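This report concerns only the one structure given below.
A single protein chain has been omitted; all remaining protein chains appear in their positions.
Order of writing sets the labels: A and B. Residues in every chain begin at 1.
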Amino acid sequence: MKQDCILFGAAYYDEYMPYDRIETDMQMIKKAGMNTIRIAESTWSTWEPQEGEFDFTHLDRMLDASEKYGLNVIVGTPTYAVPTWLVRLYPDILPVTHGGQNLYGPRQNMDITHPMYLKYAERMIRKLMERVQGRSNVIGFQLDNETKAYDTCSKYAQQQFVSYMKEQYPDINEFNHEFGLDYWSNRINNWADFPDIRATINGSLGAEYEKFQRKLVTDFFAWQAAIVREYATPDQFITQNFDYEWRNYSFGMQPLVNQFEAAKCMDVAGVDIYHPSESDLTGAEIAFGGSMGRGIKGSNYLVLETEAQGNLGWLPYEGQLRLQAYSHISSGSNSVMYWHWHSIHNSFETYWKGLLSHDFSENVTYKEAMQIGAEFNAIGSQIKNLQKKNKVAFMLDNASLTGLKWFPISDSLNYNDIMRWLYDAFYHQNIECDVIPVTYDNLADYELIVIPALYSASEATLARINAYVESGGHILVTFKSAFSNEHLKVYSDAQPHALTNCLGITYDQFTIPKNVTLGSNGNSYEVSEWLELVTPSTAEVWNSYEHKHWSKYAAITHNEYGKGTATYLACYFDQKYLEQVIARLWTKLGNEMPSIQFPLICKEGINDEGQLVQFYFNYSDDDQTFVYNANDGVALLDNKEIHKGDSITIPSWDCLIVKHSI
Amino acid sequence: MKQDCILFGAAYYDEYMPYDRIETDMQMIKKAGMNTIRIAESTWSTWEPQEGEFDFTHLDRMLDASEKYGLNVIVGTPTYAVPTWLVRLYPDILPVTHGGQNLYGPRQNMDITHPMYLKYAERMIRKLMERVQGRSNVIGFQLDNETKAYDTCSKYAQQQFVSYMKEQYPDINEFNHEFGLDYWSNRINNWADFPDIRATINGSLGAEYEKFQRKLVTDFFAWQAAIVREYATPDQFITQNFDYEWRNYSFGMQPLVNQFEAAKCMDVAGVDIYHPSESDLTGAEIAFGGSMGRGIKGSNYLVLETEAQGNLGWLPYEGQLRLQAYSHISSGSNSVMYWHWHSIHNSFETYWKGLLSHDFSENVTYKEAMQIGAEFNAIGSQIKNLQKKNKVAFMLDNASLTGLKWFPISDSLNYNDIMRWLYDAFYHQNIECDVIPVTYDNLADYELIVIPALYSASEATLARINAYVESGGHILVTFKSAFSNEHLKVYSDAQPHALTNCLGITYDQFTIPKNVTLGSNGNSYEVSEWLELVTPSTAEVWNSYEHKHWSKYAAITHNEYGKGTATYLACYFDQKYLEQVIARLWTKLGNEMPSIQFPLICKEGINDEGQLVQFYFNYSDDDQTFVYNANDGVALLDNKEIHKGDSITIPSWDCLIVKHSI
Partner (left out) sequence: MKQDCILFGAAYYDEYMPYDRIETDMQMIKKAGMNTIRIAESTWSTWEPQEGEFDFTHLDRMLDASEKYGLNVIVGTPTYAVPTWLVRLYPDILPVTHGGQNLYGPRQNMDITHPMYLKYAERMIRKLMERVQGRSNVIGFQLDNETKAYDTCSKYAQQQFVSYMKEQYPDINEFNHEFGLDYWSNRINNWADFPDIRATINGSLGAEYEKFQRKLVTDFFAWQAAIVREYATPDQFITQNFDYEWRNYSFGMQPLVNQFEAAKCMDVAGVDIYHPSESDLTGAEIAFGGSMGRGIKGSNYLVLETEAQGNLGWLPYEGQLRLQAYSHISSGSNSVMYWHWHSIHNSFETYWKGLLSHDFSENVTYKEAMQIGAEFNAIGSQIKNLQKKNKVAFMLDNASLTGLKWFPISDSLNYNDIMRWLYDAFYHQNIECDVIPVTYDNLADYELIVIPALYSASEATLARINAYVESGGHILVTFKSAFSNEHLKVYSDAQPHALTNCLGITYDQFTIPKNVTLGSNGNSYEVSEWLELVTPSTAEVWNSYEHKHWSKYAAITHNEYGKGTATYLACYFDQKYLEQVIARLWTKLGNEMPSIQFPLICKEGINDEGQLVQFYFNYSDDDQTFVYNANDGVALLDNKEIHKGDSITIPSWDCLIVKHSI
């Protein structure tokens, strides 16, 4: 979805304010050059204080005030936290989960399959939509917020799950066979015998329930979207604030939602991206979050939440807030929306600070936002709706992530670790990457597809990959790929199953490396966590293990297959050496390696005018100098000409934006 | 409360003995120079073996034998552990807590708000008091033992809590506003909707429930005291055995009891103090526990429990048991009571050894107790009832402790860590300190008030502090003070709110320090855990951060305000440097720094004769020599004269006690 302008703003909570300051706030928002607020996403108990009694005082105030100051509004449906009275009426709206019986207090702890939750949520949404209808400054709607199935294992959810399995397996014996339930006497010989799923030790069944929970999320969005669309005008968009795997910051692919599927009912993908700051700011999370955000609907996306002062320890150094803002834009985001405007005085996220501190003063972070706002107003039209033409895509898959949770490599290396190991190695070397799902139809869009640990792969997926390589594509595949089918049943032929020919290798044993290294140019790089004992058939061996007993096996192989090539990493090793392997592959494919490297980062896209916009970022405490070697162009922020061959210095935590012809 | 003599003795449990040895024990107690035993505090199932059947065999034996040997007795009410039959009758006397449903087994796991618990406990107490009445060697009563609310979240407790909130907030909307319950849809729009408190994520509400639980303890004591007083004679005291924050030893302020409030119904404060021993013995826990013990009722106190052989790894080296005994006395304790006489042969605390080992022989620890007993008999009258005249007080506050639990600085730095960081820095330099509550009326009693992390501070408290400084007092305040009100609602003006003028500073941002130091005299001291970006208004900057981005902000400031001064520590840093800062402040206030330092510790007080008694302790494995520079006096233990200017050597783990005129 294209935007008319970059949305710049913050989440706003009139209902949280210690005293009435809505006019002052709107003025300060305006003063910062902002144009949008996001409201209402966790307000059910405020809008509906008692069953059937509605009170939209705060909503009306925010709509009125924003209208007065010419601000856009994104309205969230307030369904991701339930009011106390609803739990009093229907205590089992708080379900059991793998962790036991939920209690009232936290958000996101209700049963999204409970009929009464759905009934009351629907009425709440309809009342809200009725109230908002006709408000011209409402530009879009956010369905719920960071939605999951919250691990519901309620009777409603489990009954649905049994029906879902039954439908897939008319013959219960086939189900038992496919899922291996003879093991440890786990057979379910009658659907009525289906036991509580929560303690299953069967990885196939446990993972299937997680897949089913992801489907509950997709279904939930479709249900809400249908309701909202009854009221929304065609130019009002529907989105959701998707979040990523959380490791105290946005780390990787979201395990609990199939975002590609879930977003099908939406107009535009919205995401939240949080990342370490201060000396730990690298831009990698912004880049990955952006790749994923673009990938969700294959288009531009909205950053609906990102940090201003952020969590404890994320207070931006001078320049960082602005650096972050352009980092999002350079990934193809059409917005920078802070969570949140003000720092909250009570409850839980008191130290997850907003743009303003608790004292509402114009602090240094707010002042930097003013600069961003001014610049967006000046050059925003030239850097919005950026289109990427990346040659590399990462093929990512929830089911494989879940598979490696049930059958872990180790305590410290899971799916997203492997993915980021690869992603960051590309990022450091300034090769921009897209993200695609395993169901992606047009693999030929890309020159190279990176396939991290595709542990759970259907025959259809593997056939599509093979066909891609045969017809000239290139793949970079890691260990633990194509090992099991879509139900985590391990394939019973040579590994890696249907990819053996394509990769030109085979293996039947693997282990945990101890004192194993890979040598290159006189250096030894540590192999850790996982190692496969690969024997090449047709593949060229790029490296073998340094180890008394495993030295006869290959560690890295490269194979020509059809018109393409397939490269295999049979073990996990030092990222420094991974960068060398990627460079070797990238140049072998006929590409030139970018001349600058992290902490200098370059990202680019084509703007609405058809011009290439390049962003050069300095992610470090020191000034960085490089030779500009793209086409002559103009530096947008100071409108100066820039020429190929110029030596350019970017100050610490600063950036340069150049526009030029392609 | 004044004592006629130092109480020296141990807890005694006739009912635990593997065979009848009461006569032998009383003789051994007597032989050790002891004069007191403490009995009965966990004996309900022994005194009342079945509902309504009472059996005081063991009680009578202990009273008879102690009387025969001229020993005092302190009798505890046996209510802190319930009998099996009571739980069979009323299973829900074991309440739910945050940890789930309690089961029978541990002590201190019943619901002190349960009507049936209270009913049966009252009858038990009355039966016991009737039995004890008229026993002339019973000198006092201990109410229960180490009492808490044991985190009861029973329906009784939660109903009382709702009533307690309702009373404070006739208008439920004010309650919602003050506690910020709009956040995450947590509003309680009707008191009947009040959800189970246990899973609340609202820090204000959660902390208020903990405050309410502390009030339950205060109420419980008042209830027991009233019963006991019906039977006690005027010269029999009422006390309680208060304990401190437990980190496998007595570390800091007790989070679960407001001891200042709780002790109002008592005659004298009793405490237990446990501390590391062997090479880890420093005396700091004894000193802090003593400051707190004195502070509870602003008077002398009783050490009702301390270690003899103690927990595993606390076997005293030669001299340490005696050193510890005088350390307690020098803090103003009027007793040294060991927990416990003999080591228990069964159950749970088998390896928390008493004065005697399991074999009841005269082991080396017992023999050292004999020396202590002999010395107490010789000089006890000159060192009891010691009065302190300390210039420094620590203002301590349960609510701030709880506040920093809900809004933690870090995993490793909580309220008591900060308090002890400061307290120990004073202790190491031989500046003795008192402890006072935030409600203390006569701040002007002190020259310097140390205020660690007063995170939750009412306007009234802050006004009292300001007035104190205005009229000539001095305060030393740390980071995280005056940040939120009494309901943990963050103040919404400049930080540190009402103290900004007094401290002459302001700040609106803070972070976790990474590679930040403070320089002093060519050394760099690490800043860790917490750092505020302070800007002085009127304050003098004593130090600033060594860091590229934070160097413009102040780390330590000192401000003249009215007739007094206010010093602020905006971050947490190396304790070595803190000692320098304290010395700078202390001399600036016109005091001289003590000439000796840890491991030589000097503590002092004025005895009943009006003479100053000074204790010099050597807390180390090596002899320590110093120049005595107080008035000429007499060394009490060997009755030798001692003169100003004498060079004195104190052997390892030994002490010197000097009495002289003031």
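Quick note on the criterion: a contact is a pair of C-beta atoms (placed from the backbone, for glycine too) under 8 Å apart; a residue touches a chain by one contact, two chains touch by 3 or more.
From a predicted model like this one, the values you see are computed outputs, not experimental measurements.
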Checklist outcome for this item: In the whole complex, of A:27, A:136, A:189 or A:524, the residue touching the missing chain would be A:189
Item to check | Listed residues B:68, B:264, B:345 or B:514, member touching the removed chain | outcome: B:345
Checklist entry - Among B:78, B:437 or B:496, which residue is in touch with the absent chain? => result B:78
Checklist entry - Who touches the missing chain here, A:136, A:471, A:509 or A:595? => result A:509
Checklist entry - Looking at the whole complex, which of B:27, B:50 or B:661 touches the chain that is not displayed? => result B:50
Item to check | Where the unshown chain meets subunit A, residue by residue | outcome: 179-190, 192-196, 198-204, 407, 484, 487-495, 508-512, 514-515, 533, 548-549
Checklist outcome for this item: Missing-chain contacts on subunit B, rising order, are 13, 15-16, 18-19, 42-46, 49-50, 78, 81-85, 87-88, 102-107, 278-279, 309, 312-315, 317-318, 343-351, 357-361, 363-365, 621
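Criterion: only the chains that are shown with their structure count from here on.
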Checklist entry - How far is the middle of subunit A from the middle of subunit B, if each middle is the mean of its Cα atoms, in Å? => result 50
